[in-house]
Each structure stands twice: as structure tokens, then as C-alpha cells.
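Have a look at this one before I ask anything.
A single protein chain has been omitted; all remaining protein chains appear in their positions.
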Amino acid sequence: MPARSKRPSKNKDLAGYEPDFLLGLYRDMLRTRALDSRIEALYKQGKLVAGCYSSRGQEGCSVGSTAAMRDDDIVGPMIRNLGSMLRHGLPMKFVLSNYLGRATGPTKGRDGSSHFGSLEHNVFGPISMLGALIPVCAGAALSFQMRGEDRVALTWIGDGGSNVGDFHEGLNFAGVLKLPLVLILENNKWAYSTPIEYQTAAKDFACRAEGYGIASDTVDGNDIIAVYEVTKKAVERARNGDGPTLIEADTMRMRGHAIHDDAKYVPKEQLEYWETRDPVETFRARLKKAKLLDDDGHDSIMAAVKQELETATDEATAMPLPTGDRDTELGDVYA
Amino acid sequence: MPARSKRPSKNKDLAGYEPDFLLGLYRDMLRTRALDSRIEALYKQGKLVAGCYSSRGQEGCSVGSTAAMRDDDIVGPMIRNLGSMLRHGLPMKFVLSNYLGRATGPTKGRDGSSHFGSLEHNVFGPISMLGALIPVCAGAALSFQMRGEDRVALTWIGDGGSNVGDFHEGLNFAGVLKLPLVLILENNKWAYSTPIEYQTAAKDFACRAEGYGIASDTVDGNDIIAVYEVTKKAVERARNGDGPTLIEADTMRMRGHAIHDDAKYVPKEQLEYWETRDPVETFRARLKKAKLLDDDGHDSIMAAVKQELETATDEATAMPLPTGDRDTELGDVYA
Amino acid sequence: MSAITYIEAIREAMYEELHRDPDVYCLGEDIGTYGGAFRATAGFLEEFGRPRILDTPLSEIAIMGASIGSAMLGMRPIAEMQFADFVANGFNMLVNFAAKVHYRWGPSCPMVVRLPTGGGTRGGPFHATNPEAWFTRVPGLKVVCPATVYDAKGLMKAAVRDDNPVLYFEHKYLYRRLKDELPQGDWIVPLGEARVAREGRDVSVITYGSMVYHAGLVAETLAADGIDVEIIDLRSLIPLDEEAILESVRKTNRVVVLHEDTKTGGFGGEISARIAEFAFEHLDAPIRRVASLDTPVPHAPQLEDAFMPMPADIEAAIRATVTY
Partner (left out) sequence: MSAITYIEAIREAMYEELHRDPDVYCLGEDIGTYGGAFRATAGFLEEFGRPRILDTPLSEIAIMGASIGSAMLGMRPIAEMQFADFVANGFNMLVNFAAKVHYRWGPSCPMVVRLPTGGGTRGGPFHATNPEAWFTRVPGLKVVCPATVYDAKGLMKAAVRDDNPVLYFEHKYLYRRLKDELPQGDWIVPLGEARVAREGRDVSVITYGSMVYHAGLVAETLAADGIDVEIIDLRSLIPLDEEAILESVRKTNRVVVLHEDTKTGGFGGEISARIAEFAFEHLDAPIRRVASLDTPVPHAPQLEDAFMPMPADIEAAIRATVTY
């Protein structure tokens, strides 16, 4: 598979959309980026329990796809889908409190980073082992089918993670049962230090769908509207009983694998090129061009985001640390 | 995937082949079938340690593909590839002695049926967990590549087993490194009681190759010459450094899953149809038509096969049973 | 009322639970049309239909994953591994997803994994292992090992109703060998309560699964010699009824730990260790372990018989302990 990226999508006219919806997408990308930067900053201040993984450059893919879901649909975000968590309704302080290892956070300090879910918000949390969420989300989709619910499950995988057996078994299983499952494969060109040509010899990842008899699509992962539309189509297909879809999103990891990684192995030109396709900046330009957003508009959204972030940071920081009571820990191993 | 089978291949003219080679193929199919029937008979006489799996109806696929290999190539037969074991040089008594649990057999009674290999004969034995031989044979192929040997590894998988994660990881790994590996997927329509439409929604299995960037082919698995030719092509590709091939062979399991299984779930018409495509009988007819074999010829081959089988059965039966000495067993766990 | 076998008891339990609770469903390879490799789900497809009785692709990871995902949303899957041995293919899902999700962020994961286990049927290296000790060391999983027809039914029903992932090790050797008449009505055997399978004064045999049966036969032989053996059938390994073990040891002061799994790293070590720590003062003899040989499970009868704890081995260990 060539390391080169596909061409950017031709930006569609935004005319068909409600301005509020579009500005909502924009706001959620800004929220994602702001939270992501805050997490980085907290790391540098030595306030996180451990490291962190950045979603930077992939906000459009997470927010746009999740925007195509209903609130009662299940999303199963992976480490670079912070935008999905926020869009699907998880409060910022939830996320922050987990990075900060707080006792009243979603994992009570038991797991880190975005390694958590919330059934109340219809979010499934991942485990570290990549690919595992695919069969698990197929299981969620199976429960919808069995119960006659018209809900859909959406999850993500990377160019690296897609080479784990779970991908194969999970998608194939979903295909046989025509389960309402959508999988977005974020081809961000790198898996830790490993480039895609060391991950697979396939010309792309979307073609794997055929091996499971399921639908597929490819999309410019940095064009939030394109991602929204392609996901919407897949979700409708799933909701109509027409089975799963594998969507390959062309995007780029704009930071190191995790914060400790300076990613020297990534060619500078590749990063520079993708900088020009930044999902936030390009969408902002489109909104401006469509006269839906001026500088004041941007500033007021940004101010609200900052306000939300400050409050969330304060609230999360104010949360208590765990006490390390052994009986409590032992008591929560079993339901 | 439709349960219906593909059309039989148009039988090619046999003119390009040495008669000895063709008769050798025929003989090895007869040997396979005779040994297979003998194993069944021994089971019915209560002489086997446990059950057995029949290769019946798939002899052409095993013998034809293995005929395309050099002696120093590695083959990794699965349970229905008895023909491959014999063709690659394992003596009949080797196989029989293992079914009979003999102390001087290839596993010394430690494993059963065709669950063994022989490095001397360049045969890798499988484990029960389907799919595992694929990455393992990729490892054999990797050693060839690293050592600059022009050897090739060949293994098999079923329509059922191909849905295990090992298939995905093994083929993809082989694709990245362009390893000299050939995988024959014997689509024999059933995995135990499960029909292919419950195994996958894919239109066929060969299309999965694209997801790994490797070559693929499909073949009438009951036409031994077609199998030989398609494997030959794949082996040449592998030997030339052009990487792995996935070959889907259209065939049919003509017995139950194992001998205890009466396979009531298989439609009678399906069996009747495939009976007309029996690889031994159809090849015999072709040899006759090409005037390479008459009834006498057949009889004399058959007599030799019977002789070989009787001797092998006698020799295997005469082998000692294990004594169950605990120290010996403990002593052989580690190399 | 007529006697049923151990495997019929498993079938009955599932059948009743499927009727009782619409969230219960079964999945696995060949469990529908074929009724399962051992016929534990025979007739279910006709009665409950697909997908509630779900013939899956040959994909253990998917079976486990689908069970987990649906369980997190309140379904109660009963997943069948065709043989316990194949659980190695879906291992990660069980030990990392199912076991940890409740502790990590709250959801319960009520699922049962059925594992036809054990030897004595010449299954060889991949169809006869006893893999329970891979899981007894994983906090978050429960592990049950029914040894009787009664428990096969009662523990299955308890497992289905439990809000945690439960690994249900059903022993193939017992499938059609044990028969019993069971009480009518809806009853369960709670997880975590051991059973005194045989009362005795002289020595405690702590065991579970198939070895309860074998120990029982040996105890009868020894009774003729005036050796009075107590047999504790653990029923579930996790949760473990430690008190039942200690109580028996405090009474007999002598103990043999017995299981069919290989010795090194088997669950017997855990049992011995607890006794050596918490009933030390009560011990009048070393704690002997009797278990299979530290080799893969061999196939040929002569080898499998040498591999497994045979009556003579059990008897010898008990005699040595009693006469110590």
C-alpha cells in the first residue's frame, strides 16, 4: 500500500444543512481539540497519572461519524476518538477526571486515559488489545437485532489494529447475521512507528469488506461533512437491516504515538502536507465561505469552549483521589 | 454465499503430460482412498483409538496440489489432506500406526489420526485449532526467505476454519513479506454441520486475498489436473519471490464431519450431484479416454495399492503399543 | 420421575432458563441444526429458532466478543466451546474484556461459557485438557466444575442468573456415565458453596469435577480397610469455599488434594497453599497432591491411563497420608 495519501475530497456545498448543525459540528471539533490540548498540557505539568494519546488531526472523523448516530445508538471509541466521546454526550470532566485518576471519575482511578465507557451515555469503552471492540460491538448489534430494536453500533479501528484476528472474526460474524454495525477504519498512515506498508500489502483496507460480504466505502477522513455523510448512509443501511459497513477514512496521525514519542520516524513533508488539510481549519474556511461563521462567531464559540474546559478542569481537579481501600477494590471485582 | 457449487471445470486435454506422471497422480488418489477406507474399516472393527475424519471426495485436491511441490518444500496437511501426506512421501504405515496409537509410530501414541508431521519428509503436522498452521507455515516460509532457500510452504484450510483470526493474521503477514506460501482453501460446503452461508456472507473465499494484497485463484477442486496446474502457478510465483497465493478449491465433503456423524443435515441431492464429480472416477474416465489406462492397467495399479495397504496394515498392527512409562513421557516434554 | 444423565441435566437447565428469561440465548459452533457436538442443545433450534439458538461461524473470538457485547446490554448468552480446549482461541476476550469490564467502569457481563472438558475419552492433546487453572487466576471470572447430575443442573441455572462471566466446566467423562433423579421445580445450586460428597473421619480429599467420582470409588475400597475418607467436592473454584476446606481439614487433620489437571500450576497448588497457611496447626501429615502428569494429554489408552490420576494413585496417596 503506497504511503501516499489519497486526494482530498472536493468540498461539497454546505447549502443543504441547517446552520446550527454545522456550527455544532464545528464546536465539537473545537471542544475535542481544546480538551486534547488540555490533556497534553496537564501531562507536561506532571498532573496526569500516566501518558496520553492525541486525537489531533482526527477530530473531524470522530465528530462527523458520531454526528450520524442517534443518542441511543452505541458508540465504541478507541484511543483517538475523543471527539466521539464528547459528541455522544460524555462531559469533558468525565474524561479529564479519568486522566487525573480521580476516585469519582468513570473508572474510579482503576483505568486511565479514555479507557472507559458509560452505559448511560451508550458508550462502550475499549480494552487496550486492539480489535477487541469489533466483536464486542457486533455483540451489541446482535442484542439490537434479537430485541427488535432499531439501534446501531459504531466503532473504530486503526490501520495497525485492523491486522488483528478480532477484526476478521468480528466483521465476518456481523456479515453473516447482517448486524447493524458500522466500523470506521482510520487509516492515519502509522501504527506507532510502523508505516502501513509494513502492516499490509493490500492496496487499501476497504477492500477487505468483500471478504465478509459487507458494504464498504472510503472517505476523506479530514472532511467532516464527507465523514458525516458516508457514516449516515452506512447507519441507514444498518438500521434498515442491510448489514454492516466498513468505511476506510483517509487521515493522518499528527502527533507521536503517545506523548512520549517524538515521532522522528515520520517524514516532515508528510506532516506538512496534512497540516494543510487540518480538519478544523479547512472546515472553518468552508463555514466562512458559506457565510455561516465570521471571526466574531468563531470567537464566541471558542469562548464557550474555553469556559466549558476551564470549568471541567476545575471540577475534575477538585475530585477526590482514590484512597486505596483494599476492601472496596476487592468488592468491585464482581457485579 | 450460495450453497450451490460452481460448474465443473472443462476437462483439459491431457496431451501435454507424461503418462507416468498422470498415472502416478491416479495411483496416489487410489492409495489415498484405499487408506481412507481402511481407516474407516479399522474403526468399525473397533481397532482405532478414537474416531477418524475422511478425505473421501477430496483426494484430487490433496494429491494434485502436493504434486506441484518439490520434495524439499514444506507441506502442512490438515485432517482431510491424507493424499498430501502420502504424495509427499509419508509411508502408509506411518499414518496407520498413528491411528492405531502405536509406540513406534510418529507420535508414539501421544496424538491421534493424522495429527503429526515429519521433518524428515518435510511435513508439518497441524494442531486441532483450525487456522494455526497458516501463520506457522508462514514462519517456515520466512525461514526460507531469510536463508535464501528457494523452498515453498503449502498448507490448507476449510471453509469453516478460514473464519478464524489466524487466517487473517497469517495471510496478511505473509503478504507484507511476500513469503513463499501457498494456501489452498478447500470449500467443501460444510464445516461440521454448518453450511457456508452461516460461515460467511462473502460471495466466495478467494476474494479475501485482495485484503492482503496477495494473488488468488479458484479451481475445480475435484479436477486433479486443474488443481495441479493452479498450484504449480502459485508455487512458481512463490519461488520467484512474488509472494503468497490463496487458492479456493470448489469441492465437497462426501462423508460426515467425522465417522460418528451421519451428516443427516446434508441434502441428499447435494451428495448425489457431487458423486458424479468424484475426483477418482472422473480422472479415471479421462485417462481411459486418452488411452492411458485400460481396465488391466487399472487393475494392476489397484493390486499394487492393495498390496501396499495390506503390508502397511500388517506392519502397523504389529507395532508395539506404548507401555505408559511415566518417566519416558515426562522425559519427552522438553527437547 | 425418571433418572437423567449429567448432560441431560445441563440441557434441562438451559431449556428452563431459555423459557424463563427472554434475554437468555445460546450460541456456538454446530449448536443449532446439529444440537451441539455432544447434543447438549438438541431440539433447541426447533423450539426457540434462530438467532436465539445461534449456529455461529467457526470463530471463537467472535463468539466471545458477541457474548460480551450483548451481555453488557443485558442479554444472557450461553456460549458453547465445542471442546474446552478451543477457549485458547478466544482467550483474550475472556481474560481481558469480560473479566475486567465491571471493575473498570461498571457494566455487568452476565454470560456463561460452556466448556466440555477433561480426559478419559482418548481425546488427546487438544480434546481432553482441563484448562480451569488459566481462569481461576483471573479476578472477575467465576469458575464452576459440576461433579454430579444435581449440580450440573443447579450450577448451570445459577450460572445463567449470575451477573458475571461464569466458566462452566462440564466433564465429558461424566456426560452419560452419571444418572440421577432430580427434584421438580425451580431450584439452583449457589456458586461458592462446596459440598461434603462423603463424610469421613480419617482424611480429607479435596477435589472437584471428574475426580469426585473417582475419589468416591476409592473411598469405598478403603472403607473396607477401615479407612474413613471425607470427600469435599468444591463445585465452584471461584468463588472458593475456603471455609469448607478448612473445616474438613480441622476435623481429619490429614489431606489429599486431587484433580485431573496436570499437577504443576494446577488449582491444587492454591488449595494446598490455603491449607498450609490457614490450617497449619491442624495438619498431622504433609499435604499430598495427586494430579495428572506434567505432560500434554496423550491420546493412546496406555498413555492416558498413565497420565491421569488412577485409582491406585489416589489410594496410595491416601494410605500414605493416613499412615504418616
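Order of writing sets the labels: A, B and C. Residues in every chain begin at 1.
In this section, a residue touches a chain if its C-beta (ideal position, glycine included) is under 8 Å from a C-beta of that chain, and two chains touch if they have at least 3 such contacts.
All values derive from a computational prediction rather than experimental measurement.
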{"item": "Omitted chain - touching chains that are shown", "value": "A, B, C"}
{"item": "Residue, one of C:Phe126, C:Tyr150 or C:Tyr213, that touches the chain absent here", "value": "C:Phe126"}
{"item": "Touching residue (missing chain; options B:Gly83, B:Gly170 or B:Pro244)", "value": "B:Gly170"}
{"item": "Chain not shown, touching residues in chain B", "value": "74, 106-107, 110-111, 115-119, 124-125, 127-129, 132, 134-143, 145-146, 153, 165-166, 169-170, 172-173, 176-177, 332-335"}
{"item": "Touching residues (missing chain, whole complex) on chain C", "value": "85, 88-89, 91-92, 95-96, 99-100, 103-104, 125-126, 133-134, 136-140, 238, 240, 257, 261-262, 264-273, 275-278, 280-281, 283, 285-289, 294-296"}
{"item": "Touch residues of chain A, complete complex, unshown partner", "value": "49-50, 101, 107, 109-112, 115, 127-130, 160-161, 163-165, 191-194, 198-200, 265, 321-326, 329-330, 332-333"}
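Here is the rule we go by: only the chains that are shown with their structure count from here on.
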{"item": "Residues of chain B engaged with two or more neighbouring chains", "value": "163-165, 198-200"}
{"item": "For chain C, residues contacting two or more additional chains", "value": "56-57, 59-62"}
